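Contents: one structure, followed by commentary.
Only one protein chain is missing from this complex, and each of the others stays in its spot.
Every chain is named by a letter (A and B) in the order it is written, and numbering of its residues begins at 1.
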Amino acid sequence: MSSSHHREEQHGGHDAHHPQLGFWRKYVFSVDHKIIGIQYAVTGLCFLLFGFCLMMLMRWQLAYPGQPIPIFGRILPASLVNAGVMLPDFYNALGAMHGTIMVFMGVVPLAVGGFGNYIVPLQIGAPDMAFPRLNMTSYWCYFVGGVIMLASFFVPGGAAASGWTSYAPLSVIASMGQTFWLFGMIFLITSSLLGSINFLVTIIQLRAKGLTFFRLPFFVWAQFVTSFLLLLAFPPLEAAGVMQLMDRLAHTNFFVPSGLVISEQPLTSHVGGGSPLLWQHLFWFLAHPEVYVLILPAMGIVAEVIANNTRKPLWGYRTLVYAIVFLGFMSFIVWAHHMFMTGMGTKMSNFFQTTTMIISIPSVVILTCLILSLWGAQIRFTVPMLFALAFLPMFGIGGLTGLPLGLTGADVHLHDTYYVIAHFHYVVAPGTIFALFAGVYYWFPKVTGRKMNDTLGKVHFWLSLVFINGVFLPMFIQGMYGGHRRGYDPNEYDLYKNFPAMLGLVKGISMSAWLLGLSQIPFIINFLHSIWAGEKVTQNPWEATTLEWAAPSPPPHGNFAMAPVVYCGPYEYSCPGRPHDFWPQHLA
Amino acid sequence: MSDVIPYTVEPHPVTGVPNPKLGIWLFLASEVMLFGALFSTYVLLRVGSDHWPRHTETGLNVPLATVNTIVLILSSVTVVMAWYSLKIGEFGRAKLFVAATIACACTFMVIKYFEYSHKFHVGTFPSTSNFYAVYFTMTGLHGLHVLGGIIVFSYLLATSNQWWQQHPEQFTNRIECTGLYWHFVDLVWIFLFPSLYLL
Partner (left out) sequence: MHAHARTAHGHEDLKKHVRIYISVFVALMFLTVLTVVVSYFHPPIAWAVAIALLIACTKGSLVALYFMHLISEVKVIYWTLGLCVVLFGVLMLLPTATEGNQSGVVHHNDRTVVGAVHAAHGDLGEHSETH
């Protein structure tokens, strides 16, 4: 059957041509981008919750060092806790796995795998991703990687405990959990690679008729740049992972320096001669672009939500596009600003300091465009809009506090303190994760045909906003006073001995973190309840212009009853002379 | 299902390529970065070391590796000839060329196996020195790529009759895409060979 004939059929007839798939092929091993998107999103949300729980456990040790953990202290095995008190190794494992899970198994799968998969083909008017089976494979690679990471908690010695950065040589001599971490990462990287190829081909090849690159919604642009980052930045980490595996399993010395002495014992398992800096180079070659992988889709979501709720075109759409492309490119040559303290030399530090200052320009351009988009608008304060609005100052704080870290002089003082933690969490937690919440509330009606509850949503938003700032704002102070980011027991540091008020601050952070955890309960209730009992809505409840709203909610297999044709840009809101204050892209 | 996705076989009118070809090129771009990291490692470790063995000291078998280079280049010719034969509609000849490619690839692996086993036999392992760490990691990863090629070509050959009858153009594209991957594997070896054996 020819494709054009097929796609012109009405929705009902369309489905009748396909043999009914069984449960497993339809919902588990599905090749439909929408099912895969939902799988990614739900798995990603679960990992976010799990990673958050790890952090809540750590916060107990920091607030009440040496005191048994309530409830969990009795459940956890003796290898992790002693009389209910968390052991240092377990604390380290929690820290390392919190970072790994949040970044690689939570945010990226939700932002790229979830939203990208579900929304991008719809926004470009495509029937599916370019390679549906590859899409399924990439989800299952991610799933296997996740299972390996979870399994690592149960191996002797516990999960990886060398930080999410797995710096050598510590990681080379670490316990078995690190090997699991590396194998898990190889699966996660493979998954991202396959996914990014799929996104790029889909966006380049499958855009609807008339949908030129400069008519693409900004979210698609963000996913496009993100995919390039994933495609070209991830392989070096895969290579580095293989080399670290060789170091661990075949006792090679890629990352092991000569003359390594550990606890006054010369290391005997490795002869040395390698370069620990090499690991940092290869790791950050990925991990700095990875920061933009975390933030760009979030910016995309925020742009969509802002345009829709201000009922105005985005301010400076083309500027935004150029800025994001430039940002993506620059993100490849700033990585060593994570390494100022390694002694890589002043010339290199100066180079990376300069590129780091340059990359802040497009970030500021994007933020400025988004803020200017609010000017003179009659804003609809819907739940997604609240999250998107909160994103702006939160990302602003996160971005601006990054500047001192990019300057070698200031970095000497701030490196590896809580200031760094506060900085990047402002970018990814109240930044990216708020944007992801905005996306969940915004596209929920498209995915389910129902709306999430407004009141619960607003409760969720305000509580989260207050407590997330309660967590991260004090960390700037703690960090500027020199609080080390990986310290296990505050009682052992002069900082907290000399400033008892600082200990109070730490307790306050922990309280905020737990309350932030409780604040997610309205979201979970809202999410689950709305799937089955939410208010039913029409195909285009937000009166939006982009193509995904031209498909039924939820879209059937193949998405559109007729292949859409695009006649105008993505944000035709409040155009003079139009009958409505919005004009969808597919209307002539 | 998959029949509704446009440009799976025919080229896109604007970009001029069908989806799989663009996909394989993007994949190869990522592979360049994968091997790039390994080459970067090689350079960095070599520049940073106070003694790096020249090819006369490593004890690697240059004649054997030269034969392997020739075998791999030959397989690149056979695979491009397979694609060409399909283009002019000579399916039988194309099958022969694919089979020859697989044979070359297997020869390469067998020679590699002898090289490796000899090294293990005389007590040389990846942990022996940084040179051997680089040697085993790079050739090992390259070998895995050769193995991947063998598997894909064997699958294509085994299912070729049915495909050629039903979707000749799609089959030609598959051979072309797999061929691109195969040329890349060849290309990596072209750089590995002098880096590890001749310097």
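Everything that follows uses one rule, which is that a contact is a pair of C-beta atoms (placed from the backbone, for glycine too) under 8 Å apart; a residue touches a chain by one contact, two chains touch by 3 or more.
Quick caveat: nothing in here was measured; it's all calculated off a predicted structure.
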*Using the contact definition given at the top, list the shown chains touched by the missing chain.*
A, B
*Decide which residue listed in B:I5, B:M33 or B:V146 touches the omitted chain of the complex.*
B:M33
*asked:* To test your reading of the contact rule: which positions on chain A touch the chain that is missing from view?
replied: 204, 228, 232, 236, 257-261, 266, 272-278, 281-282, 285, 329, 332-333, 336, 341-348, 412
*Contacts of chain B with the missing chain: which residues?*
11, 15-17, 22, 25-26, 29, 32-33, 36-37, 39-40, 43-45, 47-51, 54-56, 62, 66, 69-70, 73-74, 76-77, 80-81, 84, 87-88, 179-180, 183-184, 186-187, 190-191, 193-195, 197-199
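As a convention for this text, only the chains that are shown with their structure count from here on.
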*Could you please state the distance in Å, as a whole number, between where the Cα atoms of chain A are centred and where those of chain B are centred?*
34
*Of all residues in chain A, which touch chain B in the complex?*
1, 3, 6-7, 18, 31, 126-128, 130-132, 134, 193, 196-198, 200-201, 204-206, 231-240, 242-243, 246, 250-254, 270-271, 273-275, 278, 281-282, 285, 557-558
*Report the residues of chain B in contact with chain A in the complex, numbered from low to high.*
1-8, 12, 15, 19-20, 22-23, 26-27, 29-31, 33-38, 40-41, 44-45, 48-49, 125-127, 129-130, 132-133, 136-137, 141
